[in-house]
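Only a single protein chain was left out; the remaining protein chains are all shown in position.
For reference, chains read A and B in written order, and residue numbers begin at 1 within each chain.
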Amino acid sequence: MIEFLTVYAENWASWWPQIRAAIWVTLGLTGFAYVLAMVVGMLIALGRMSRSALLRGLCKGYVEFMRGVPTLVILFLIYFGLPSFGIVFDAFWAGVIGLGLSMGGYIAEVFRSGLQAIHYGQREAALAVGMTPVQAFRYVTLPLAFRIILPPMLNMLILLLKDSSLAALITAPELMLTAKDLASSTFLPMHLYLLVGVLYLALTLPMSFVARHIEARMRLGAAR
Amino acid sequence: MTLVEKIELYSLTLLKGAGFTIGITVITFCVAVALGLLFGAIKAFNAKRELSSLLSFTDAVLYLSGRLLVLLINVYVEVFRGLPALAVLFILYFGLAYAGLQLGSFAAAVLGLGLIGGAMLTEVFRAGFGSIHQGQREAALAVGMTPLDALRHIILPQTWRITLPPLANYAIGLLKDTAIVSAIAAPEIMFFARNLVTRTFDTEIIYLLVAVIYFCLSFPLARLADRFEARARAGVR
Partner (left out) sequence: MSEPLLKVENLHKSFGSLDVLKGIDLELGRGEKIALIGPSGCGKSTCLRCVNYLETPNRGHIYLDGELFGEKKVGDRHVHMSEKELARQRATIGMVFQGFYLWPHLTVRDNVAIAQIKVNGMARSEAYDLAGEVLRKVHMEHKSDEYPERLSGGQQQRVAIARALAQRPKLLLFDEPTSALDPELVGEVLNTIHELANEGRSMMLVTHEIAFAREVADRVIFMDDGGIAEQGPAKEVIDSPVNKRLKSFLGQMLERH
C-alpha cells in the first residue's frame, strides 16, 4: 500500500501539469456542451409543443434518434465522418458538438416534462387573482417549472461530465486520454486510471450531493 | 463497388458485431439486475428495521452488521455512479493487468458495465421495495405467510410493476454504453466498425450504418419502456 502511494509522490511533479491542463479540457468540454445542450433542448422542447405537425414530428424524431444512438457513434460521425463532406472540427469542438447534440435530446425531454407537469389550473388560478398572462408565466409557471427541472438538470450535468470522457476516443486531450497517454509512457496504468477515477469522483460526488439535497428539499416543499 | 454493394457488404460485418453487442448487453443486464436486486433489498429492509425492536444481543449484532452492510453498499453505489464507464473499464482491463490479473476484454466489459448498472439498479430496486407500504407486508404475515412468502407473493410482484420502466430505460442506456467497450478491444458493433474503417476508409457510410443499427436495436426497447411507463402511470395494475 505504502509502495503504491509512493509512486504518486515520486511522479506527481511530472504528472500534475498535464493532468491540470486535462482537467480544464474536461471542464471546458462539459461546460460548452452543456450550454449547447440547453439551447438545443429548449428549441426541441418548444418544437414539440408547436402547432405544426411537421415540426413536432421532426423534433420527436430528433429525441428518438438521440435516445437510440450511442453518444460515441455521434462523436465518431462528427469527427471522422463529417470530414468526408468537407466539414472538419478539431477534436475538442467535435466533442463539444457531439456531446451537446446528444445530451440536447435528453434535456428537451426534461424541459418538456417540466412544463407539462404544471397543472393548467395553477396558471388559471394566477389569472383568477388578477395576474396578466405574462405575470402568470413569470411568477407561477416559470418558478414551478424551474423547481421541477432543477434536479434532473443537475443530474444531466453529472452525466455529461462523465460522458465527456468519451471524447478521449476521438483524441480530445481531456482527462481520460491524458491518463491513457501517461499510462502507456510510464507503464503505470493502475496508478493513473485510479487517479483520474478519483478526480472524476471529486467532481461528480459534490454535484450529486447537491442534486439530492435540492430534490429532498423540494419533496418536502411539495408535501407541505 | 457501388454504394449499394458497399452498404450490403458492410452491413453483414456490422450485423455480426450487433450479435456480440446483444450478447454483452443481455449478460451485463442480468449481472446488473442480480446486483441491484440484492443490494436494493438489503438497503430497503434494513431501513425498516428499527433500533427499538432490539431485544437481545443477537438482534443488536444483526442490526449493526446490517448498518455496516448498508454503508458499504452506499459507498459502492456512490463510487460507481460517479465514475465514467470508460474509467471503470480502463481500471479493470489495463489496471488489473498491471497488478497481475489479466481479465479478458469481454469479461472486463461485462464486469465493468455490470458493476455500474448494479449501482444504478440498487437505487431503482430500493425505491421499488420502499414504495410498498409496510402494512402490505404485515397483512401478509398476519395471514400466516413467512417473510419469504411475503416477499415472493406480495412484495416482489408489486415491485416489478414499479421497476419495469426504469429497468427498460436502463436496458436502452446499457445497449448504447456497450459501444465504448470497443476501447478495450471487446468485439461488438463499434469494434467491427473501426476495423472496417481502417480497411476501407468509408468512414461516413460505416458510422451512419452503425447509427442506424443501434437505432433499430434500441427503438423496440424504447417503445417497450414507454408502454411500461404509461402502464405504471395509469395505476398499480
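We take it that a residue touches a chain if its C-beta (ideal position, glycine included) is under 8 Å from a C-beta of that chain, and two chains touch if they have at least 3 such contacts.
For clarity, every value in this text was computed on a predicted model and none was experimentally measured.
Trainee: Among the options B:Leu62, B:Met145, B:Ala185 or B:Leu208, which residue touches the chain absent from this view?
Mentor: B:Met145
Trainee: Decide which residue listed in B:Thr13, B:Asn46 or B:Gln158 touches the omitted chain of the complex.
Mentor: Missing-chain contact among the listed residues: B:Gln158.
Trainee: Could you list which residues of subunit B touch the chain missing from the display?
Mentor: Against the left-out chain, subunit B lists 50-53, 55, 133, 135-136, 138-149, 153-154, 157-158, 161, 235-237.
We adopt the following convention: only the chains that are shown with their structure count from here on.
Trainee: Per the centroid of Cα atoms for each chain, what is the distance between subunit A and subunit B, given in Å?
Mentor: 21
Trainee: Mind listing the subunit A positions that touch subunit B in their complex?
Mentor: Against subunit B, the touching part of subunit A is residues 64-65, 67-74, 76-77, 80-85, 158, 162-166, 168-169, 176, 179-180, 183, 187-190, 193-194, 196-197, 200-201, 204-205, 208.
Trainee: Enumerate the contact residues on subunit B facing subunit A in the complex.
Mentor: So the residues of subunit B in touch with subunit A come to 78-79, 81-88, 90-91, 94-99, 172, 176-180, 183, 190, 193, 197, 203-204, 207-208, 210-211, 214-215, 217-219, 222.
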